[in-house]
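Heads up, one of the protein chains got dropped from this complex, but the rest are sitting where they should.
Right, chain A next:
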Amino acid sequence: MSVESANTPTPRRKRSLFEELELDTRLLGMIGAFILVALVFNVLTDGRFLTPRNIFNLTIQTVSVAIMATGMVFVIVTRHIDLSVGAVLAACSALMAMTQVRILPGMGFEIGHWAIPWVAIAAGILLGALIGAFNGWLIGYQGIPAFIVTLGGFLIWRNVGWYQTNGQTIGPLDQTFMMFGGINGTLGGTVSWIIGVIAIVLAIFGIFNARRVKLAHNFPVKPMWAEVSLAVIATAAIAGFIGILTSYEVPARVMARDPAKYGCEVAEGCAAVYGLPISVLLLIAIAAIMTVVARKTRFGRYIFATGGNPDAAELSGINTRMLTVKIFMLMGVLCALAAVVASSRLANHSNDLGTLDELRVIAAAVIGGTALSGGIGTIYGAILGALIMQSLQSGMAMVGVDAPLQNIVVGAVLVVAVFIDIQYRKRMGAK
């Protein structure tokens, strides 16, 4: 308190609970919407929606779109768009599938050789990076609008994948590769909890380290009880998430197929849980890295500056053309990683993989509060957006809503979400 009186002699205004916690009200609104959706579906499905099994499935179904949505945030923040992500995903998936099923075995690697999945993934990431960089070069250096470049890419890249595979479904994929797909690669109870505890420790350390740095600079800080409440909320959220995922038990018939995979010698009398899927861990890692990039690197700062005022960014000496190349390259790499998750979840590559994903990804980013006018957007928002979309879709499927009606609802939700966001921004006086 002594710090405050030294810097700002103005009397402290009485502040509301939310202000005191300095939580993003937009984030709270989205979490509220998500919880509402979940509760409504839970009632409509007689409690089947909020079971560990369904929550587990929901998370692994969201991963692929959510990974790409984190990159789409950067693209949209700089006032561009990428309509080709689903097609790039298909092209990368095709190359990775061909590499592990045809090319490497054709070169004399035995099926199941340890190097196969990693070479395949590296090839996919390289292809994604190249496609993205090429798109970025056309947009940044040649001045072709991103809408046109990626609309072309939307038609081109899926069909490049088709050519690679002759339109065939390629599979089965490598066993190790399929660990990234979700249900085939989970960490079990113990490891999941270890990761959960590490996450909790990091969250608490992060909260209090930020406070320490602020105090060192004599900046005003939140009251101690607010910091402690945040730490408690974070701990509860992480523990709850891990708790749900580790209470989904491996069904007996799955166990009987391969008991060793779940740490049992014989299937009888052995109980195991799935725990945290590797794909979800991958998403969490990507989300963390992308958040750090957005907030703590020059690259991220330049992305937001360019989105806010491209001329100002240029005049400040930022190379906005190269920045565009880097952003689209990153988007391409994320498409490749999403392709790993999407194809391994289905255990093979088919040509229609990721169809319409561009729309889901853009919708996720936009529902998550990314403004198409540029300069505004968050990584966690995009992931929550993806989760809300997926919840709606699988919830409606569980309730038995007709397919056309499902799409009508999702479309309406997208428009309403943006409408609410615009109204909210007007209220808050922000741009």
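Just so we're on the same page, a contact is a pair of C-beta atoms (placed from the backbone, for glycine too) under 8 Å apart; a residue touches a chain by one contact, two chains touch by 3 or more; residues count from 1.
Rule of thumb we're sticking to: contacts and distances are computed from a predicted model.
A chain of the complex is left out here; the name its UniProt entry carries, from "Sugar ABC transporter permease", "Ion-translocating oxidoreductase complex subunit A", "Multicomponent K+:H+ antiporter subunit A" or "ATP-binding cassette domain-containing protein", is "ATP-binding cassette domain-containing protein". Remark: the omitted chain is touched by one listed residue; of A:L155, A:V213 or A:V415 this is A:V213.
Shown as candidates are A:I318, A:V340, A:I362 or A:A417; the residue that touches the absent chain is A:I318.
Touching the omitted chain from chain A are residues 8, 213-214, 216-219, 292, 296-298, 300-302, 304-309, 311-318, 375-376, 429-431.
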